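Missing here: one protein chain of the complex. Every other protein chain is in place.
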Amino acid sequence: MELEIINHDIESMVFGDTTGLSGKELTINHDELKTHLLEDRRIQDIDIQIAVPGESCRIGVVFDIVEPRAKQTGSGSDFPGLLGPFAVAGQGSTHVLRGSAVTVIDPSAFPGITSKMLEMQGEPAAASPYGDLCHLVLSPKLLDNSRRDAVQNALRMLSVKASVYLANVSQGVESDDIDIYNLDQSDTDSRAGIPRIAYIAQIHGHQMTVEVDEPILYGSNTEGMMPMILNPNEILDGALVASYWVMRVETYFYQNHPLIKELLRRHQSKEITFAGVIVTVAASKETDRNRNCMLAANMAKSTLKADGVVLTKYGGGAPHVDMGETARLCEAMGMPTVVQVSDSSGDRKAESAMLFNYPEVDAVIYGGGGDTGWDVGPPERVIAGTPEVAKVLKNLTYIEGGALCGVTNQQGASKIRATVY
Amino acid sequence: MRVVHYLNQFFGGVGGEEFASTGISSQEGAIGPGRLLQKLLGEESEVVTTVICGDNYAAENLDEITEYVVNAVKAAKADLFVAGPCFEAGRYGVAAGAVCAAVSAQLNIPVVTGMAEENPGVDLFRQEIYIIDSGANVGAMSEVLGSMAVILNKLNNDEEMGSPEEEGYIPQGIVRDAILEENAATRILNMIIAKTKGEDYKSELTQTAFEPVPAPPAVKDLTNATIAVVTDGGLVPKGNPDNMPPIAAEIWGSYDIASLDDLEEGDYEVQHRGYDNRHVLNDPDRLVPVDILRELEKAGKIGKVYKEFLSTSGLANPIANSRRLGQEMAKKLKDAGVDAVILTST
Partner (left out) sequence: MVGSNRVVQGKGIVYPLGDAEISKEDEKELRRSIVQDALDALTTEVEDQQ
């Protein structure tokens, strides 16, 4: 399966008479976009703004960040099963407006310890990959706020619709900047002796009840899901979006999945053979957890024939334990593992961070962020869902690393490491 | 700098294991390793007092010798305090750790010791003081003293302490952020390639050894036993009378169930943000099984259900705090004559 990514760099984003791409400037017809998005009758009104790097601007509370991408016409389906019709993602050609993002605000969310913000200026901006992007920020007002999951579904649909609308400006536009993603493993001779590495990726955690209309994998809400094998291209090309409730994961970093891209890069250079990706969920019931962990580990061994396995989790404590158990089983099957854990040591002590105690799961990448933060002042512009939230954001004097999108990240993007002293 | 040095009977020149019961005493000046230590600390430093104590005596009288040492340090008007290094000697390591921790806490002067990582003194005191990783080999004495001297000087000059690898101390388990050039994906790949190939790698987080808790003996007779329920799922009476926080609670509450045959929807709320609490709210027995326990009590299968259930919020609750909560809850229940506890967790 081969995926061609056609990159179009975006360096500026402005409103104008016609939605289009001219060089590296993306022009957006505000009213046309608004009309298009208001086709979803659940949305009463929508505030559309642009925020660019270096601006004194704070944005929150973020629901999700999605990179504008569209399949070259005839080449596949946009966000199949969620927005477009079912088709296997990860093939054909996809246009990407690199350097831009669609950021959707959650009008019902209030800033708190797990809330997500963006800062476009200063040290916080420099610490997040999102500080370098031009953002189209959507702040909708829903007609009916009585059901939280219905609100969130509207936000999810908004994010992907806007992403495709923007990226469609580049249909047929050529680019020199092409990436080819192809997990070709047919060159078995030249790969003899090279370690086969599999990636077991949690894509949801069921400690919070899964909503009926919460599309995650090809539009499915992952209820009852058992581990399954995906081609990494599928994750990069719209098969997977973030759930409604999660910390440290954005759809943008599924589309640009740092760990998958690194695995593919080292596959190309023949440092490893990327054996494949197994996606799984951290189940709520004990029986389901035991079953999922067993199946995932076994798939890595028997089907993907992995020599080693890397694992990431999705969420907080319970998924962390799940990941530990899966890793333990992998080790028992003779596959060394590396797990990535987040900094959950509320008291800044390593003893509180581990949560599982298997001596064989001894290779840990420790994502930090717990004592990173910045003193800030009031920004010139705040984009928020309600005046109350805007006030809170404006008056912040300190932003914690964990509260800013992209700083602490569970998909491999984070550059902060927690070091044990 | 005026230094006081604590040594055991062996390094203090009294004798071997046969002298382990020697009591505690002080002498002027440096003894044994203390002589090299003061040289390493520099011209202006002098071990003014050496305190020597037998390992057995120390182990059996830890409070007494700790007080003795603190007083000796005060009397000497010391600027710095050193114990050991102890290498693998366990009683020595525990004593050295204890006296260092006490001097540091009470007198606020730089302290340091050294011992092998397996020494029981490590897990007890590593978070409070710097312990140089001496390894087991006593032949490394001068290197170890050298590292200890560096730590003392840094502490004394208020210099920033480097990482465990840089300075040679056993990780204290304190977590600090470092901003790197490479992202986590790169680090993950580097580590898995090394591990799969059987090469060396350094985990960014290592296991903390938890002291094993010996299993209490089994309940002999359930029909005469009082059973209590404790939960960390954050179940509290409606209105949250004790103001239980929903995360990392530093308090616990006890809630009356003496007259109840089961817990009813609407009478309780959940202060715990880490799980979807709607099912427990619909029927709190799903977290605190009063209904079944009462059934068993009435049928005579268990002696008594304790009159209250105890509750706290276990979400993201640091170990040190959880330990304290557990100890307090256990004491209350033990004093009340409870024989066994069912602890429920989400």
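The first chain written gets the first letter, and so on, giving A and B; residue counts start at 1 in each chain.
As a convention for this text, a contact is a pair of C-beta atoms (placed from the backbone, for glycine too) under 8 Å apart; a residue touches a chain by one contact, two chains touch by 3 or more.
All figures in this text were calculated on a predicted structure; none of them were measured in a lab.
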From B:N61, B:Q127 or B:T344, the answer for touching the chain not displayed is B:T344
Considering the complete complex, identify which of B:F87, B:Y255, B:Y275 or B:Y306 is in touch with the unshown chain.
B:Y275
Of the residues listed, B:V3, B:A59, B:L287 or B:M329, which one is in contact with the missing chain?
B:L287
For the chain not shown, which residue from B:V219, B:A248 or B:A330 touches it across the whole complex?
B:V219
Using the document's contact rule, name the residues of subunit B that touch the chain not shown here.
210, 213-220, 222, 227, 233, 275-280, 282-283, 285-287, 289, 291-293, 295-296, 301-302, 340, 342-346
Could you please point out the subunit A residues that touch the chain left off the display?
206-207, 209, 284-286, 288, 318, 357
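Going forward, only the chains that are shown with their structure count from here on.
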I'd like to verify one number: the distance from the centre of subunit A to the centre of subunit B, where each centre is the average of its C-alpha atoms, in whole angstrom.
38
Touch list for subunit B against partner subunit A, complex:
127, 161, 163-164, 171-189, 191-193, 195-197, 201, 203-208, 210, 247-248, 274-276, 278, 315-321
Where on subunit A is subunit B touching in the complex?
113, 127, 195, 197, 207-209, 258-259, 261-263, 266, 271-272, 307-310, 316-318, 336-338, 340-341, 343-354, 357, 359, 362-372, 401, 409, 412-421
